[in-house]
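The complex is shown incomplete by one protein chain, all other protein chains being positioned as in the whole.
Chain naming follows the written order as A and B, and within any one chain the residues start at number 1.
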Amino acid sequence: MGTTNKRTVEMALGTPGVDAQGRPIRTPVTVTEEGTLAQLQTGSPVTFETVQLAEPDLAGEHMLINIGPQHPATHGVLRLVLELDGETVVRCIPHVGYLHCGFEKIGEYRQYNQIIPWTDREDYLNSMGNNVAFALGAERLFGVEITPRCTVLRVIASELSRIISHLVWLGTTCIDIGAFTPFLWAFDERENVYRLFDAWVGARLTTSATRVGGMAADIPDGWMDGLRAFLSTFPRTIDEIDRMLTTNAIWVGRTVGLGAMSPDEATNYGLSGPLLRASGVAYDVRKDFPYLEYETYEFDVPVGTHGDVYDRYLVRMEELRQSVRILQQAADRLPDGPVNCSDHRVILPPKSDAMSDMESMIHHFKQVMEGPRPPIGECYVAVESPKGEKGYYFVSDGTAKPVRWRIRPPSFVNLSAIPKMVEGTLLSDVIAINASIDIVMGEIDR
Amino acid sequence: MSGAFTPVMTGSADPAAPRPVTPKAVPYRNGAVSPSAAALRAQFGDAIRRVAVVWGETTVVVEPGREGEIVRWLHDDPSQRYDYLSDVTAVEFRDVEAPIEVVWHLRSLPFRRFLRLKVELAKGGPLEVDSVWPVYKSADWLERECYDMFGIRFRGHPDLRRILMWEQYREGHPLRKDFPLRGRFSRSEQLRQALMANPEARYSMEELSIADAFDDLPEEIRHRLATGERTGE
Partner (left out) sequence: MGLTAPPRAGEQIATYDPASQESWVATRLDLLVNWGRANSLWPMPFGTACCAIEFMATAASRFDLARFGMERMSFSPRQADVLICAGRVPFKLAPVLRRIWQQMPQPKWCISMGACASSGGMFDNYAVVQGIDTIIPVDVYVPGCPPRPEGLLYGIMMLQEKVKRERMSDTTLRREMEPDPTSGLYIPAEAIDELSEPFGNSVQQTRSVL
C-alpha cells in the first residue's frame, strides 16, 4: 500500500514494547480517508510524511486491567486482574488476602466465650448469625442443650441478621448497577433492626449476643413490640424496592443472563446459599441439616431457574419475605423460662447466686479465670448464613482454648467460582456478577 | 427457558428417609455410624485406619497416599454420591509428637449425609497429600489456603501458591503451632517487609503470559520480569 491522504497523525502506544531505556515505544497511527484508525505494526519509528498502512489487528491484543484492592465496587478489599479482549473478559484472576487478620490463629489463644467477639467481626453483616453458629458448635462440643427460650431467641437473631445482610447486599448491588435510592431505603430499614439489636445486647453491629449455653442477655421488656412493629412495616419496604427493580427494564437488562452456573457446576464448585439455590439446587442447611428446630417453622426456600444475577436477586428478595414469615412465627411462639442453660460448668451462674452460693461462686471463678473446658473431641456445625453454608469446626484437646478453630467461609468458596462466572462477559458485568455473589471480605480472608 | 423446571432436590436418593430434624441429645461417643464407613471398609479395606463417631459425626482416617482415590470413589459411586465438598483444612495438635491431620468435610446432598475424612501426616516427613481438585473444583482455593497456613503441599493442584498472605511472605506458615501468635519478626520488621512486598505492583508470570502480551515483549524485558523486577504501576 502506498501513501494515502492523512487527516491527522496521532501518537499512540503501539504494540507493547519498550526501548533500551525501558520507555514504551511510541508508534504513530493515522486516520485514513475512510475514518478508520489504522495501527502500524512496525517496530521502528517512522517519519510523519509517509506511512505504510497495514491491516489493523486490533483483535489480537488483550488488555490487562487491575480492579482493586481499593475500589468502591468490589465489596471490600478484593483485587481482580482481568484479561480483556476489547470490553469482553477473557480471563479473571482474583487475589484475596487483603483482609487476612489471623482469626483462626487467635482462636487458639482464647477461651470459647472469648472467641465470640471475633465471630462478629468475621462476617460483620451477619454478626448475630455468626454468634449463633459459633454457640451451636461450641454447645455440641461441650454436650450441653440450650433452653427452649434460647432456641427461639436464636432463631430470631439469625433471621434478623439474614434480613440486614440481604439489605446490605441489596443496597450495595443497586449502587454498583447504578440505582442509588434502594440503598437509602435499605439502610434506613437496617437502622430499625440496629435499634432492636442495640436494645437487646447494647451494640448495633458487633453484637456478641450468644454465650456457650445461652445468650449474653435476655430481651428487655417491650422488645417484642419493637420486633412486631418492624415486621409490620418492613414488608412494605420490600414491596417498594421490588416495584422499583424487578420489572425495571434497566435492572433486567443489566442482570439477566449473567454469570449463570448450571446446577452440577454450582455443586461441584462448592457454592452454597442463594448462589446455589438460584442455580436450581434446593440445598438449604435449615431444611437439610436442621438446627434450632427450624423443621418446626413453616417457611419456603426459593430456588431459581437459570442461576444468573437476576435469579440471585429474586431468590434473595424472596428470602427476605420468608425471613419475615419465620420471625412472625418465632415471635408468636417465644416461650417463657430461663434463657441460659442450667449447667454452670459451662455458663456463668446468675450473679445473685454467685454472690450467695459457694458452688456457684466456684463455677463463676473457674469460668472467668480458666474458661469452660469441653471434653476431647471435635465437631463441625453448619448453619445457613445469608451467604451460604457457614460452618465452624472445633477441635478440642480438653483445655479451655481450642486446638483448632476453623471457619468454613461460604463467601470464600463462592468467590473462587468467579473466574468461571465472568468469562465472556463485559467489564461492567463483572461488577454486577461480583455484587451478586454477595461476598464479605472479612469472611473470605479471616 | 421453556418447559417445566425441576429443581435439584436434596435427599432425592432416598425418598423414603424421614425428614431431617434438629439433633437432640447427641451422644459424645458411640453414636450411629454413617453407612459410608462400612462401604469404605468394604471397598478399601486396608486403606482405612480407623473409624470414630464423635458427637454424631463419623470420621474415617485413611492411609496417606490413598485419599485421592478414596475421595474419587466417594464422589462417583452411586451408593455414596458425595457431590459436595464442604471444606479442606488441617489440624495441628499442641502435642509435639502428634501428627498433622488433613481433614476433608464431604456432604452427600442426595443422601443428606456428612462425612469427615482424615489423613495423618507425621511432622518429620514431607507434608504432602493428593489434591482433590480433579474431583471437586471447590478444593482450588481451600487447598491453597491450607498450603498457605500450614505448608501442606497438594499433589496435582493446578496453582498451589499462597492466597491469604503475600507470595513473598517470609515468616512461615502462620497456623503451625511453632509459629508464635504475633509472628516471628518484630513489628517494625514485619511492616518493613510488608511495605516492600507491594503485591499489586507486580503481575504474576501467569497474568503477564496472557495472550500475546508476553511474547510481544522484547527479550530484555522478559528477562527483567523473570528476575522479579517490579513492572506496571
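Assume a residue touches a chain if its C-beta (ideal position, glycine included) is under 8 Å from a C-beta of that chain, and two chains touch if they have at least 3 such contacts.
Given the structure is predicted, the values throughout are model-derived calculations rather than measurements.
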item: Per the touch definition above, residue among A:Arg121, A:Arg228 or A:Arg325 touching the missing chain; value: A:Arg121
item: Identified contact with the non-displayed chain, of B:Val54, B:Val88, B:Val132 or B:Met165; value: B:Met165
item: For subunit B, residues in touch with the removed chain; value: 94, 165-166, 171, 174, 177, 179-184, 186-201
item: On subunit A, residues whose C-beta touches the chain left out of the figure; value: 69-72, 76-77, 97-102, 105-106, 108-110, 117-118, 120-121, 124-125, 168, 171, 183-184, 187-188, 190-191, 194, 204-206, 370, 399-401, 441-442, 445
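Operating definition for what follows: only the chains that are shown with their structure count from here on.
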item: Touching residues on subunit B, where the partner in the complex is subunit A; value: 1, 5, 7-11, 19-26, 28, 54-55, 57, 59, 83-87, 89, 91-95, 103, 105, 109, 112, 114, 116, 136-142, 145, 149, 162-166, 174-175, 179, 181, 199-200, 203-204, 206-208, 210-213, 216-218, 220-221, 232
item: Touching residues on subunit A, where the partner in the complex is subunit B; value: 15-18, 20, 22, 60-62, 64, 66, 68-69, 79, 81, 83, 85, 90-91, 93, 95-97, 100, 102, 104-106, 109, 140-141, 143, 145, 263, 265, 267-271, 280-283, 287-295, 303, 305-306, 375, 377-380, 382, 389, 391, 393, 395, 397, 399, 403-404, 406, 408, 412-413, 415-417, 445-446
